[in-house]
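One structure, pasted below without further comment.
The complex appears here without one of its protein chains, the remainder shown in place.
Letters A and B mark the chains as written, and numbering starts fresh at 1 in each.
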Amino acid sequence: METLHAIGKDIPKKESWNKVTGAARYNTDFNEPGVLHAWLVTSLYGHALIKSIDKTLTLKFPGVLAVVTGDSMPRLIGPILEDRPPLAIDRVRYFGEPIAIVVADSLSKAKEAAGKVYVEYEPLPVVDSLKDALEKKYILHEDLPLYRRIKPDEIFPQPGTNIANQIKIRKGDMDRGWAESDVIIESTITLPQSLHAAMEPRNARAEIKPDGKVIINTSSQGPFDVKKELSYYFNLEESKITVNVPLVGGGFGGKTTPQLEILALLASQSVNGRPVKLIESREQDFTTSPGHLGLEAYIKLGANRDGMLKAIEITCQVDTGAYTDSGTKMTRAMAADCTGPYNIENVHCDAFCIYTNHTYVTAFRSFGRLSHTFAIERAMDKLAFSLGIDSLELRIKNAVNPGHFTPTNVKLNSSNLGNLPECLKRLKQMINWDEGIRIELANGKVRAKGLSGLWKTSSSPPNATGAAIITFNRDGTVNLNVGAVEIGMGIKTALAQILAEKLQMDINKINVVMEVNTETSPRHWKTVASMTGYMVGNAVLDAAEDVIKQLCKTASVVLRCPPEVLQVGGEKVFLKADPTIFVEQRAIACGYKYPDGSSTGGEVIGRGNFIMHHLLPMDPDTGRGKLGPAWAVGAQAVEVELDTKDYTYKILKAATVLDAGKVLNPKNAKGVTMGGMCMGLGYGCREASLFDSGGVRMNPQFRTYHLMRYGENPEYLVDFIETPQLDSPYGMRGIGEHGIIGMPAALANALSAAAQVNLDFTPLTPEAIWKAKRGVSL
Amino acid sequence: MIPFDFEYYKPTSAQEAVSLFHNLRSQEKNPMYYGGGTEIISFSRLYQLFPKAVIDVKGIPECNVLEFKNDKLVIGAAKTLSQVQESNLFPLLNQCGGRVADHTIRDKITLGGNICSRIPFREAILALLVSDCEVIIENKNGIRKVPLESIYTESMLLEPGDLLLQFTVEKNYTVMPFFSMKKTADGDVDYPQDRIGYPLLSGVFLNNKGHIRAAFSGLCPYPFRSLKLEAVLNDTTVSPDEKLNESVQCLPAPILNDMDSSAQYREFVFRNTLAGALDNFEGVEF
Partner (left out) sequence: MKFLDTGTIELLVNGEKRSALVRPSDLLLDVLRDQLGLTGAKPSCKNGDCGACTVLVDGWPVKSCLMLAVEAIGHEIITIEGLQNAPLQQAFVDEFAFQCGYCTSGFIINCHALARIHPKADEAVIREWLQSNLCRCTGYEEISKAIHSVLSTHKS
């Protein structure tokens, strides 16, 4: 029997043809006569008291059925710290904060009537920066000590300040570290808040059936989280809530914590449970729903003369905006990986999660590492410069290796850690590092390279789960049902590949249920953190084992032999020793029928599950603990051509080498990596949420918030090395987020080399470089 | 989704359009001529415009002309920027019009609409400002033909009901050597366009038998051509450096300072651009 390989193959996404014909359905593609429409009334101020909300005119407007305000749900919510009202009550803390929901029988009426809700504001001083926040220009959450802490072991608010959380890492002996350092550099970086900007704006639909059952249709990365939170906030049994998620038009972390689901349900409640659709406009998606954190970080880094890192002190100040949501968790995640992928024995890190009057933030691709890596990698380049050591060599020298300990004191080995030195060496060749990092060309142009290392572990709850159910059709083909959401990363196809390889069958004969329905799909924590392949993939393998056991059991009766001598493959169950003796999978998968008509066996239903193990919360004083099972590593580089006359530049090349453990689908892996790189370059060169001094967002559209466009992308060089992670399906490592992580840092390093000035910020616009060159502060 | 209703009219003659306009206006319907509609639709969606009636000008024959007539290029106001670009009858206009918005949108934006736009950049007007363009306008008193500069200062000085029919440019302007450029906050914009965004600076320079004409958008709060500035550029008695300094002194308004760019950086880009343009015309035969 020849082995069939589904792993390592360029298998197009299962839903490909639906996506290229317009047939693929996203959550707002379902037309439904009679559905009601909701439109949000949102704050026009960055910080203000709400003196009154006058709904009279709106309620008189033809077609309007209800206007919902904060009093309909007078409680605070939040995944870690309950600090956010679903609809503002008495006060708004960011521009775009939802204040009221207008429900009408058509979208245009809802929208027009929403314009007639009159909100009277009394502006308050605006905390427009981390500086304002730390100087206590205004305390944004006076009741901070009273807020309910959902995860008491990871949130430590500081009453009387704007500090929602502080995470500490204390490792080794700082005095010794500094004493052993011959060179010490200091570096401060500033990165603005930005946006997920998934092409599908966030949206949700809710309905309450007469029997009390709540139906939510949403574009979410976490359908089971939606169910859990709605159950908790609305005091409903989980069995009374069903969450449906079809294909999702991009997430990047922005569709992780419930927001619109709650508002849609409030809207539906206000109209006796009738179905209500709530779709954000692009402007609302950009201002009302959460964005990506901002960061200011200070690093002091010491090394001996040979370039061995000896000590690091890090202060991270995360701009979490008006509410914490996942901001605190990302603060913790940054702290946990705070050294970057370098071995440093003496570590002192304080990471603060700080309130401002900016948009609140939620998970964003890489969960904070993107920002933190920028801080580390700029510092590494500055150190290399001070030491006069090649910056790539410096990174190889200090790369984390098996036997080292992470900042939170987890011992690393060759399974839970990828091979960074190998990634750096491969990168070095790919980008022709040896030709020199700065080359002057004609016409005042300069070509320069910069690089970045990266690493990341996940930060799931210690009991996060994945699960899978496998059923068979009568022709022996297979259905795979999992709770992972298809947000574009090709996860459903990857899981089918894992199953195909395990069952040794043609992947085309595996049907994956594309939608997730919390009533019928087995639970999965949520589709985030590049962890789905690991968690759900392991569950799929477990379910496949279960299937194999059941198939072999029935086949053993049919073939009259013990199950142990049988093997499954090619849609048959056959004798290991003599594959010519077999029974077809289809003949036994739904029960075997003897020639005389009697039957045995029964439906084969595979069940598999996976739960995280050996994860430990971080100690509040030292940070000791274990957030994730493994660290994926990689190295990235960017090559730019800068025009030194006007500081415009082209990004010529961008390179990434990741240790993927095992590449399940090379073309897909490359695509996802390039996508991350492009997003990272966009953040590096132009993306930023801009607020005026009143906290009003100035660029809430693609017209003014620029993403990378076709042809602005560089030439991509992407490669993978494969150091298997032993407890992961086929040794794979989660790399879905990683393409983004080092890109802004590598870009800044390249441009700093090119312009010969320290560029410690993004976005790296030509104007910003020009200013840095002239020594003008931004 | 436009959250309110309006009436839509598509007249087939200019007279009909104008009389519709006045009729609707007397009914307080706040009528607007509708070219490509890109601005009317996007502003209406955000409640920044509230027409109760729109009059689509694309069915008016005069607005759809694009050809040379007796040594004059005639461009109908309803011609889209793409149509102008594809015709290649006026390369300078191709370039500055061809850098507005993006390719797909340019097939909807009309020349008339761009020039009357509320968004202050109106880049297509730059080519017309330097080429002694004449504008043909219909209103309730009939048709008039006026030099563009007589009805344009910071924006088009149109009376309610004034309908732009055509722009005409002498053929010789369409073949003169020129230089044009655009920069956005993200960097250079080549031609054909490869960086989408509002301009930090969009400029055209036309070499009229050795005399340079220039017009700019993005630099000041509105597009402009300045004769004073041109006098400086063409003054052979001053050094290139002095020219740059003096040029900055004769801008018609303070340099724009907005989220895309500070005024200082705009000035820097402006100086670079002038220097480049002067170089560019150095040694060109006339």
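Quick note on the criterion: a contact is a pair of C-beta atoms (placed from the backbone, for glycine too) under 8 Å apart; a residue touches a chain by one contact, two chains touch by 3 or more.
Because the structure is predicted, anything quoted here is derived from the model rather than measured.
Undergrad: Looking at A:M489, A:V604 or A:C685, which makes contact with the chain not pictured?
TA: In the full complex, the listed residue that touches the missing chain is A:M489.
Undergrad: Among B:K10, B:R25, B:K72 or B:K171, exactly one should touch the missing chain; which is it?
TA: Residue touching the absent chain, from the options given: B:K10.
Undergrad: Could I get the residues of chain B that touch the absent chain, sorted low to high?
TA: Per the touch rule, chain B residues meeting the hidden chain are 1-2, 4-10, 36-38, 41-42, 44-45, 54, 56, 58-59, 82, 101-105, 107-108, 190, 192-196.
Undergrad: Give me the chain A residues in contact with the hidden chain, please.
TA: Against the left-out chain, chain A lists 10, 12-13, 15-26, 28-29, 31, 108, 197-201, 247-252, 281-282, 487-490, 667-668, 671-672, 674-675, 677-679, 701-703, 707-713, 716.
One rule holds in what follows: only the chains that are shown with their structure count from here on.
Undergrad: Taking each chain's centre as the mean position of its Cα atoms, how many Å separate chain A from chain B?
TA: 44
Undergrad: Which residues of chain A touch chain B in their complex?
TA: Going by the criterion above, the answer is residues 107-108, 111-112, 115, 283, 645-646, 648-650, 685-686, 690, 698-699, 703-704, 706, 709, 711-712, 765-767, 770-771.
Undergrad: Which part of chain B faces chain A closely enough to touch in the complex?
TA: 1-4, 46-47, 183, 185-188, 194-198, 259-262, 265, 268-269, 272
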